[in-house]
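Omission of a single protein chain aside, the complex is shown with its protein chains in their original locations.
What follows is chain A.
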């Protein structure tokens, strides 16, 4: 991030037959900082959404360490590793409400944790309000879709399918 000066180097226009483009009366445009704060910057709104978001990231992170590492251990390491995973294995696990609950909580926490993380990244890096809005809409759609689909599958899973 060496500001935007390098970018302007490429498009800089040289002198044309001794005529300078910029002088005291016609200075070059300066490069404005992105979304800078002015007097018109809206005053603070009431509400604790950002605080709850921040807290949720910390708390869900702690729970996810246990859930995800446990999940990876069971799925990939213990008892024959990845080769044991099949329809029968999943059907066997989801017969127990404990594993149903485990997977459900993991799905919700991981999806919301990831979505909130991406939301902050979009807020940090998207410069234009339009880009920001549409990237977030895409993110929310994908999140809602995945969470609903996953929840539906966990609750309506039928081991005797077909």
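Keep in mind that, in the parts below, a residue touches a chain if its C-beta (ideal position, glycine included) is under 8 Å from a C-beta of that chain, and two chains touch if they have at least 3 such contacts; residues count from 1.
FYI, contacts and distances are computed from a predicted model.
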"FAD-binding protein", "Transmembrane protein", "Sulfate adenylyltransferase subunit 2" or "Succinate dehydrogenase iron-sulfur subunit" - which is the UniProt name of the missing chain: "Succinate dehydrogenase iron-sulfur subunit"
For chain A, the residues touching the chain missing from this view: 1-3, 5, 8-9, 12, 20-24, 27-39, 41, 44-46, 48, 50-51, 53-55, 120, 123-125, 127
